[in-house]
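One protein chain omitted, others in place.
Let's turn to chain A:
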Amino acid sequence: MSDVVEKTLSALPSLLSLDSNAGAGKLSSTSKLGNLIRGITELTSKHDEEKLIKKELAAIKEQVASPNTTMRQMKEIMVRAIYCEMLGYQASVSYIHAIKLAQQGSVLEKRLGYLAVSLFLNESDEFLLLLVNTVLKDLQSTNLNEVCMALTAVSQMFPKDMIPAILPIVEEKLTHPKEVIRRKAVLALYKFYLIAPNQVQHIHSKFRKALCDKDPGVMTASLHIYLQLVKESPESYKDLTVSFVTILRQVVGGKLPMDFNYHSVPAPWLQIQLLRILAYLGKEDQGTSEMMYDVLEESLRRAEMNHNITYAILYECVKSIYTVYPKAELLEKAAKCIGNFVLSPKINLKYLGLKALTYVVAQDPNLALPHQMTIIECLDHSDIIIKRATLELLFRITNAQNVTVIVEKMLEFLRQSSNDYSTVDLVGKVAELAEKYSPDNGWFVQTMNSVFSLGGDRMQPDIPNNFLRLLAEGFDSVEEDRQLRLFAVDSYVLLLQGETASLPQCFLQVISWVLGEYAHLRPDQASDPGKVMRLLTRLLDQRHASAQTRRWILSALTKLCSSPVSIALARDVGERYFGSLDTVLRQRAHELMILSQDAGLRGRVLSAEGRLEHVEVDSSLSFLDGHVSEALAAGAAPYKPPHQRQEELAHEKALSLEPYGLSLPVSLSTCSITDRLTDRQSPTRLSISSSVSGNSTELSLKGGSTTLKLDGVKRVWGKEGYLVQQPKEVVEETPLPPTELPSPLGSFQSPVSQTQTASPGPEPDQERQQLASSLFVGVGTHHSVCLMGRTEAAPQRFRRKPKGTGSSSGTSEHSSNSSHSSSGTAAGNTLDSTTAATGQQISQHALGHPPVNGNPIVETPGPLPPVRDGGVAAEIPTGHTDSGTLADPNEDPVPVRPRDLPLISHLPAELSGLARSKLTTLCPGPDPGLALSSCRVYKEDALVLVVFVSNNSDSTLHRVALRFTSKQLEVSCVSGDLVEEVKGHSVATCQYAVVMMRASVDVELAGLVSYQRVPGQPRATPFSLRLSLKHFIRPLTVSTGEYGKMWLSFSHDVKQNLRLITAGDQSPLTATLDTLRDRLHLHVVDIIGSEGIVACRLLRGQPCLLHCRVHADSLAVWLRSPIPEFPDSLLYHCQKALAEA
């Protein structure tokens, strides 16, 4: 029956042929598009194609430029341009017109405009910004078609920075009555999640609603988001397991409308998606897995129809069963099911069966046994893809007993294969197996020889490196080491005596090194010392040897020239390369010459015993520190790591976003401006460079452990610099106590299994039977292996000696750690760069005068007393006793000028109990008789600016008035707006309440004081002062619950990593949050474990919430607020506060 279905299916496509002319019906054959298509079908050569398309592009260019081209014609032009691009010719002239078509065309033309845009542009294209307004308009259109196509366009590509502009409208569409709109809105949100996950954090509840949508299509769309979310953090979505299980059960049970069926199978791709989600959820979680066993079993049972798509579901189902927490009964059923795949005559199923078996045997190699004859057949299959899949499977079941057969099969495949990628992959696998399970030295060396000659220069460089390290480091037995080395030497000598032209460079290098180091082990080395040298020099003569290889050869020769014969040979070679253009080669030639003539020196530098030593390298290059600091002092630019340089380039690119951003209706938090950025980032940048130098010292401290075991590298650099004359330092390796290592031969004693009897199948021929027994030997023996994964079959033969303190891997771990942390900062930087800086701020910044006196920016206000309703803080002593300057113990001591004392005493009585800043002199001014000072008083509901006008002259001042101008601040007078007269040597006080209208890092407040010394002759002096955001921040006391609600409702967020402060016995998190609280007047809502939540608000303005989490050695801070600029500006102050702490 099923075969009949298959046949009808294959009959259908035969209709897809060129003879039918039906499609051309609608298009007039004389149209330009028709001509182009005809031209394309008639092409005979690449040259013709180029000619045709060039002509077409020229025509398009001319047409789009013409003002008479209608939108309808434009639509046709776009299709022609799509054709040109499809053939690989850029039609960039049409890009802008595609956008225009989407903007201005009628519905049909609009769709084509959107289509062309999605085909022409890619996500990073700045042209896309031009589309934002069109999308915005179409999303709000009453025509559903337009909404639909706008959503389709958005879910294909949209500029990340512009998401806030359309996000609310897209969210709104989630409740649209039409299924198609809801579905597309979910897909658009999925796209947003992919490109900017932070932006959609707050609508997770809406995703859940989509999952429960009454329409199956909308639910299906939401699964894309869930697959991604569950993959990223399965823990957070365990509660949804029941929902997914229920949905799958309903789908499998055929509860969906008929039109979701594909060949009578209900929504197969949906089933596959759900099975994938379940696999992620149930992985290593028994409880969750138990919830899904039933439905997994049902899926296995239901998918019985013999059609490709049911096999696709089965495959996915088996994969899930083997991924979740194992249940024996289910595993068995799944394994049986795989049997049907493998035995199928259909090649595609066979392939998939082998792939599935690869998963299955990873759990339990025994499961391969029932299929061994099939596997053998597949190994000899004519289709290389099947062969490859079989080898992959065999790789998983290799053990010490079958390794020789399996490796032989792999090498056989490699000899035939021409695919670079699979060669590199397979060569790595062979090397891995050889190292792990090699039965003897001879086999190992021969196998590695094949690896090197087959893998050639494309293979991973760590394969030869590992091999050389293995030889150099040796194993437990000295005799064993000697044998292995000698075997390698002998085999290479033999190789070099034959044809060498086909050997890859990396193999030649391996050969040179090994011969240089170990040729002395050869018994005939004493009688014929020149033999190996002659072989090596012969290599030098070969044309195909690269300069790199020649260097290795010269190094080897240097090690070998111990006898008079070889010295003569060495001199010959040395002279030849004495004048080489390659500097390294020339250097090696010099070394060779000198060392070959001075036996004493050679003995010291290349002592035979020192071969095993670990070369000590100061990889931090700390001996250059002095040089670097000198260069820095002389004005050199500090070193920036590549990622930082790239980042800065990216910032410069971000600049060009600005003009588009301003024209948008929704405020854009993400336009970044370089000016601002460079200013803002300085704290972070500092921290990067300091952490780098920190690493360097740390590394050099551990210098003893940074042992780089690159063979063939001469020890020339050390901590003290170039080590020319220093005698070699021999580091003896302490042999390890034998108890720590398992006997390398232990594996051979394991009993041979009875796989032969286990092999089923009807009378396979003798040869295959034999092959099977050799392939699957040992697979069935370890019955202990089972559900919880595969155990290591046999002890590794070539087990590397564990290093003493600090091996090279330790070092690399260390350095990767440090690079990780610096990249963490870099990521923070990027985040920072994408955050707000409004246009107004820029102008402010650009125009900003430096503060006239004092430096309010550096000032750190101390702990703000909890200012409650009464406004009086009991804890804070009033300033009168303490030289009259500070209410703040944290503030820097200020030299007390005598006149401060009287000034502060002029502070109005109602303010005297409150926290306040020190006095700042505002303007020295041209008039020595007039002095202005100010002081900020922090009230809970206001920032009061008190200005003291001191008349230091004898005469009286008349009509003294202060005027303030600032765009970002609202200044209202509390008292003393106009003082009629200030007598000689007296002080007048004016109070102003200041409110920050828009959050910004700091703001310049410009003012003008006008007065009359002689009545009727007004004079004026400008002054300015700088107010910072932190002066306007007040703690926000909320409960954790309220905090949670607010958090979800705020849409503007910023993330950044900050430095952690360590103080005394406090935990770093508490210490850091306390510092922030004290310096920035924040309210610490709660600290739970390694997380803390903090809240604050802007005076008479909106709140900002901080979520802090200790991550490694930094504090990951996530700020959210309803206003875009606030988190950004606050973050800056947090950074500064912590930097100063």
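Here is the rule we use: a contact is a pair of C-beta atoms (placed from the backbone, for glycine too) under 8 Å apart; a residue touches a chain by one contact, two chains touch by 3 or more; residues count from 1.
In this text, contacts and distances are computed from a predicted model.
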| item | value |
| --- | --- |
| Chain not displayed: protein name in its UniProt record ("AP complex subunit sigma", "WD repeat-containing protein ATCSA-1", "Exosome complex exonuclease RRP46 homolog" or "COMM domain-containing protein 1") | "AP complex subunit sigma" |
| Among A:Glu316, A:Glu591, A:Asp618 or A:Glu1125, residue touching the chain not depicted | A:Glu316 |
| Residue among A:Leu57, A:Met74, A:Ile99 or A:Leu112 touching the omitted chain | A:Leu112 |
| Absent-chain contact - pick from A:Leu52, A:Ile99, A:Val135 or A:Cys148 | A:Cys148 |
| Which of A:Pro164, A:Pro234 or A:Pro268 contacts the chain that the document leaves out | A:Pro268 |
| Contact residue for the chain not shown (choose from A:Cys212, A:Ile385 or A:Ala1063) | A:Ile385 |
| Touch residues of chain A, complete complex, unshown partner | 9, 12-24, 26-27, 33-34, 37, 40-41, 43, 78-79, 82-83, 85-90, 107-108, 111-112, 115, 118-119, 122-123, 144-145, 148-149, 152, 155-156, 180, 183, 187, 190-191, 194, 217, 220-221, 224, 259-260, 262, 267-270, 272, 308-309, 311-313, 315-316, 347-352, 355, 382-383, 385-386, 388, 419, 421-422 |
